[in-house]
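Notes follow the structure.
A single protein chain has been omitted from the complex, and every remaining protein chain is retained in its original position.
Presenting chain A:
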C-alpha cells in the first residue's frame, strides 16, 4: 500500500470512526449478548444460567400469552399497514394538483403523524374512544350502539389500528413526491388513447410508483412491528383488555422489565428479528414481480 492509500484509509476511518465504535458498542456487542442471553435464565440479579433452548420451547409450547401477542401484532401489521398505505396513496393522489393550497393541506395531513408517537396523543385517543367519548357519540348519531372500546379485546385492537391509520402523513408525503415525478405527458398520451381514470391508475400510476410503494411497505411494516407507546399508554401498560392490545414489543417489555425474565425477553427479541427479517425478505423477493424500474436492469 502506498503512503497515499494509507493516508486515505486513515482519513476515512477517522471520519466514520464514531459510527464504527458506536456500532460495535451499542449494536454489535448487544446483539451477540442478546443471542447468548436467549439461551439462559437471567433476572439481572444472579448470573445467567445456561438452559439451552428452554426459553424458545416455553415460548412456543407453554406460553399462551406469547401466541396472543404474536397474533395481535400480526393483525395489527397486516390490517394496519395496508390500510394506512392505501389511505396515504388516496390522499396523495387527491393532493397531486397544482392548487396553491396543497402546501397547506399536506402540512395539515402530516400533523397527526408528527405528534403521533407522543404520550399526549395516546391519552387523547384513549379518551375520544372512551365509553362517553366523542367516537361513541358520533356512532350514536348514526344509530350504531355504543362500542365498549376498553371492554372488548377486538375493539381495543382496532382502536390501535385506527390510531396508526390516522398517522398516514409520512407515507402520504413520500407518495406525493413519487407522484410528482411521473411525467404529466404519460397521462395525456393515455387520455388521447381513450384511457379511463381506472386504466390510468393501474397502467401508469401504480407501476411508476411501485418502487416508492415497496419502500413504504418495508419501512412501515418494520415500524408497525416495533409499535410500543400507544399500546403501553392506552392499556396502561397491561396489554388489556384480555390481552387484546398486547403487542409484541409491549409483551417483551413486560417480560423483561416487569418480570425480569431477561433471558426470555431476549429470546422474544430474536424471534422478532427473524420475523421482521423474513417479512422484509418476502417483500423484497416478491418485489421483482410487482416493482417496475424505469430503466430496465437499472437500480
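What we mean here is this: a contact is a pair of C-beta atoms (placed from the backbone, for glycine too) under 8 Å apart; a residue touches a chain by one contact, two chains touch by 3 or more; residues count from 1.
Methods note: contacts and distances are computed from a predicted model.
When the unshown chain is looked up in UniProt, the name that turns up among "MoxR family ATPase", "Carbohydrate ABC transporter permease", "Copper oxidase" or "Iron hydrogenase small subunit" is "Carbohydrate ABC transporter permease". Screening A:124, A:139 or A:242 against the full complex identifies A:124 as the residue touching the chain left out.
Touching the missing chain, out of A:53, A:78, A:115 or A:278, is residue A:115. In the complete assembly, the contact with the undisplayed chain comes from A:257, out of A:50, A:67, A:197 or A:257.
Of the listed positions A:44, A:78, A:144 or A:278, the one in contact with the omitted chain in the full complex is A:44.
For chain A, the residues in touch with the chain missing from this view are 8-9, 11-16, 18-23, 25-27, 29-31, 33-34, 37, 44, 91, 94-95, 97-99, 101, 103, 105-121, 123-128, 130, 132-134, 137, 166-167, 169-170, 173-174, 176-177, 180-181, 183-185, 188, 215-216, 218-219, 222-223, 225-226, 228-229, 232-233, 236-237, 248-249, 252-253, 256-257, 262, 265-266, 268-270, 272-273, 276, 280.
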